[in-house]
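Subset of chains shown; positions unchanged.
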């Protein structure tokens, strides 16, 4: 195929040129005397991305799943009770992981397309006078359904109940794309990965851990070694690692953090909102609706779009790839076939999204859907035109 | 700016990943014993791209302008008469170059938007009983206007007149994108550059020279040294060069030729036609017309699109770049402000072109043109859908 493929899955996302070049570097000495001059500022600046002062950053060669495992095994003991919600494939898998580590999960099922049921959380917490619930889990952005939940209100529920449970947030598809506030929301462990908002290849689990959670680690009885916080913290303090660090990825992460901070986090979030809103206008112009059931839950990183009865969303995904080199996300598990997803996070701009929208229009017509050609693109064009901001730096200047 | 810029100028074109990686190679020894094992097959396979058996390939570290200079200084002498047409900026510059080398140019002016006036050429050649015309110049594809001329009929005119003049073709924006037949059309010198159909950075002039033209080189009195065919031919024979070759570019050229031959030249031409036709459908849907005055002249590598009175095409080009990161081509010289150009050559596919079409729609509306949003995109979508071919190899397989 000539030209570039168009990658619009909700991660891994497009890796910017600068990040790719930072990764592609001659191999380095992991114990060089001057390595800390590189690593220590990286830890410091990652804290800015998580909006934390007191939290600690942990970087494991792993994926978000490994990050979940690190979160629970370092802070909890077998039999501990945790409160969670299942409302998509990724919240489901996190619950499953907890159970394999013999945690006692109180899993609330809500319809896929809704967010974390804060009222139910509040009830459970208020009722738990003995504080048997040791941790509360929130999937900030459920990638399978394009639903963003409200972490701040969960914190409020905890505070209202005067409940000491740890607050764990899966921010894999939100952090660095959607506003996240470690300190303000008093999150105890936030987990993300390199391959979404950080615009890198998969392979790095990025965690931010509160002092409270680190305290819990001392007594946590879940077995662990590779993901042990204490081993990491002890060597990280001096800028080194307890085992061979993935230096190429760390160099890429440096470039990623530079890109995020140069653009400004609030600008990054605003860009994601604007790009997402263009996609939502297109969906509306097509006469379709999102899996997310209400605007309060609309995700700025991924949109899961419902297809009409009689149409298999998986066919759209497959044909878009085979015919037009367009990668979309398929529906998973409960919503398999019922939705297709457009990832709109990471290193993207308006015109790039036109590839996804035009390609989706073409493929939806290919599978027999009655979509007006150009209708979604037109809606997005007009929205992007009307929200254009003059301050945008141009390509050469940014080089 | 986040994401990638969208490059739709008619050269330099997008450099494919494989070509970029071939260029980015540790530096090599230009006199290594095994260098000919690389260079000799490269010369051979370039002949395939020019569709020649008897022609010789010359590679100069230069641009197409240097290629023009090589063509005329190696074959002609000051005072020699050449027949040429001016119908765009690049045909104009070639004529200017000839005059600086003191050639006597009979330059026919035709309206910008038309092609080479074959009938007038035929008349001139028939009238030139003394064969004072030593060379006939044809700009195969005039990049400024998006006009492709018919080289085969110029050859017929020469043959009909029994005229021995050399036939020079500027194929800078045609060769490797639009069908070109060195041997069948008995072209004597064909000139192209690395930065268009060959999908590389600028910096390499690529020439194909007939045996007849090489014979002329022996008596040509135009002064030359850097661009001397004889010096090149003598060392190229053994796989080396008379001065330091641009090895990185040669490695890139190898990858470029591999890509062209793997896709198949006829498939490359068909792809360019299809992509161009989608753009033309969009132009038509917008209610606009091309600078090229008739379908016989429509270029498959670049479309120059006329803007209505009162609109400055340069504003469209500037705003598309500043607002949406889209690079279009501006009108040059006689058509400055009257057109904007979309380059659709090189490493492109349908969805990438949607960036150009959507961005053009947005910008045309920004400058006040009454364009229906999505109309051009819709026309292209439907054309591309209807001409989809199942045989397209997918991305992974091609890796």
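Observations on the model:
By letter and in written order, the chains are A and B; residue numbering begins at 1 in each of them.
The working rule: a contact is a pair of C-beta atoms (placed from the backbone, for glycine too) under 8 Å apart; a residue touches a chain by one contact, two chains touch by 3 or more.
Note that the coordinates shown come from a computational prediction; the quantities given were computed from them, not determined experimentally.
Number of identical chains making up the complete complex in this structure, 2 of which are shown: 4.
Just so it is clear, only the chains that are shown with their structure count from here on.
Centroids built from CA atoms put subunit B at 45 Å from subunit A.
Residues of subunit A that touch subunit B in their complex: 1-6, 14, 16-17, 263, 271, 321-326, 347-352, 354-355, 358-359, 361-362, 365-366, 372-382, 384-385, 388, 392-395, 398.
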